[in-house]
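Excluded from the complex is one protein chain; the other protein chains are retained at their positions.
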Amino acid sequence: MSMVGDILKRARDIVTAYRPEPEIEEIGEVLEVQDGVARVRGLRKAVIGETLLFGSRKAVRGQVLGLERESLQCILFGDYTTIHAGDQVFRTRTILEVPAGEELLSRVVNPLGEPLDDRGPITCRGKRPVFFPAPQVIDRVPVQRPLFSGIKIIDAMIPLGKGQRELIIGDRRTGKTTIALDTIINQRGKGVICIYVAIGQRLANITQVVEILRKFQALEYTTIVATSSEDPPALVYLAPYAGCAMGEYFMYRGEDVLIVYDDLTKHAVAYRSLSLLLRRPPGRESYPGDIFYIHSSLLERGAQLAESRGGGSMTALPIVETQEGDIASYIPTNIISITDGQIYLETGLFNKGFLPAINIGLSVSRVGGEAQTSIMKKVARRLRLDLAQYFELEEFARFGADLDELTRRQLEHGKRVLALMTQTSFAPLPLSIEIMEVFAATQGFLDPVPLERVKEWERAFVTHLREEHATLLERLEKERDLTHDLEEEMRRVLANFNERFLQEAV
Amino acid sequence: MRDREKVKVITPFPLTDKQREILYSKLSRVIRELFLLEEEIDPSLIGGVVILWGEILIDCSVKTQLERLKERILKEGIPHVHGR
């Protein structure tokens, strides 16, 4: 086989061309190692953030996090149980870098870029520094292009835009990860590259996420950066920055990126452990003094770049887990003040079966009207009003007061609007169908439908739209404005459908 | 401030006088203080010498050269298998 011949020839050439050279290296010595944190003597020229190699085989990587008078403080990535006091430490003279590029898509990697998914080694053409300054003011433009989550409530009332940072916050098991995954799944075919960073999650959860993304064919454009609760705190701490660096590779090439940090609460805890091991003075709730900076420097790296820098964007969806709904505690308030809005999930709503369990009153998207298409904006305006009125009346009605006809009708209308706004998980909807549903709800087309048939109505309506009104759907996706003519057609379609639907026997 | 600096010298075979002389003379060009050679034997080096001076490691061993050569050959990778 000429292939083998090729290999041998190349090897022979290398051997012939080789010139022996002595190696001169600065060498340090491990003074102590504990829980993934090492103190190193020597290497005085090493700088903060530099990558160091540990052990005579240079097998374990670490990073300088602090300089003491006579030693360096380092965190170790990888299997630090092989490193002992007295081991040699070498400089690399490079700041920590991580491989980046298209080769990472559809793969599951650790924060060092090493594959975790049994699909062979990864050789990336590019690499990016893990820590990198956020884009300057002059390189940014305001968020002006929409990013659709495929979830009706969000796209109607809490719209997302490319380059925005929107926090997903709530107690455990309220559907936070599901919303993020839905958004990722909805990016299929839209040219957005997705990165999901699992920060100290349970291995079972991570596997589930991979399976879900694979099942909905989202894996092809997604990279998963995974650290589990079993990984050393240094690796968990590194995960979001590594993911961000991988995203920046694409952003600075003019592409659009969506990155999910699941979740920053666990990240804060890992960083707290590290800081305590590094003997840094603990502050509020024992978190180190720079815990805010740790997160702000991460989140500020997401932005919409100006044309002069390629016009790419990175949208961030950080997730924070609260205890007992307390969004006023330390870490949640920190991150709320950094992000451009939050989606607040409530256990109460979740238990009542209202999914996604988003509390619309406490959720907000501070991105301004630019991120919503004008048709949706118009159609959604009434939605907010209707729901607000409904919530007010609901309180009132709960006290068993006798209601006049008008109020009762408003109540029934509101119930139907609310019912239509619920959505099953992993079923993101295209913009056109979302617009039709919101329009139908707010314009009262659901009022004649009995409450328990609303979901059935929705299923039938969506099928009907897809089968018979593809052109209308296309118009809703493409057109700039809600013209009178377009609105009339929407009404017609709805009226006709309702007639047919209501006639069918229950 | 310090008493005679100790420089560790690791060789695969015990040093001959000639070798010791060479080491002294060359090393003094960079080590300005008086120093003492601390000798150690490590047959796995095969040839050459490894010098450990404070924080600097000077590796002139045959073992390391072989390893570098091996690394370079392996780094070449394999030519891409031709497929459609």
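In order of appearance the chains are A and B, and numbering begins at 1 in each one.
In this text, contacts are C-beta pairs under 8 Å (C-beta built on N, C-alpha and C of every residue); 3 or more make two chains touch, one makes a residue touch a chain.
One rule holds in what follows: contacts and distances are computed from a predicted model.
Selecting from "Peptidase M16", "Heterotetrameric sarcosine oxidase gamma subunit", "ABC transporter permease subunit" or "ATP synthase subunit b", the unshown chain of this assembly corresponds to "ATP synthase subunit b" (UniProt protein name). If you put the hidden chain back, the residue from A:G120, A:P133 or A:G191 that touches it is A:G120.
Counting over the whole complex, chain A has residues 3-4, 7, 11, 20-22, 24, 120 touching the chain that is not drawn.
Within the complete assembly, residues 2, 5, 11-13, 16, 18-19, 22-23, 26-27, 29-33, 46-49, 51, 54, 56, 58, 60, 62, 66, 70, 73-74, 77-78, 80-81, 83-84 of chain B touch the chain that is not shown.
Just so it is clear, only the chains that are shown with their structure count from here on.
By the touch rule above, chain A contacts chain B in their complex via residues 3, 6-7, 10-11, 14-15, 18, 20-28, 42-44, 88.
Chain contact summary for the complex, chain B toward chain A: residues 52, 54-60, 64-65, 68-69, 72-73, 76, 78-79, 81.
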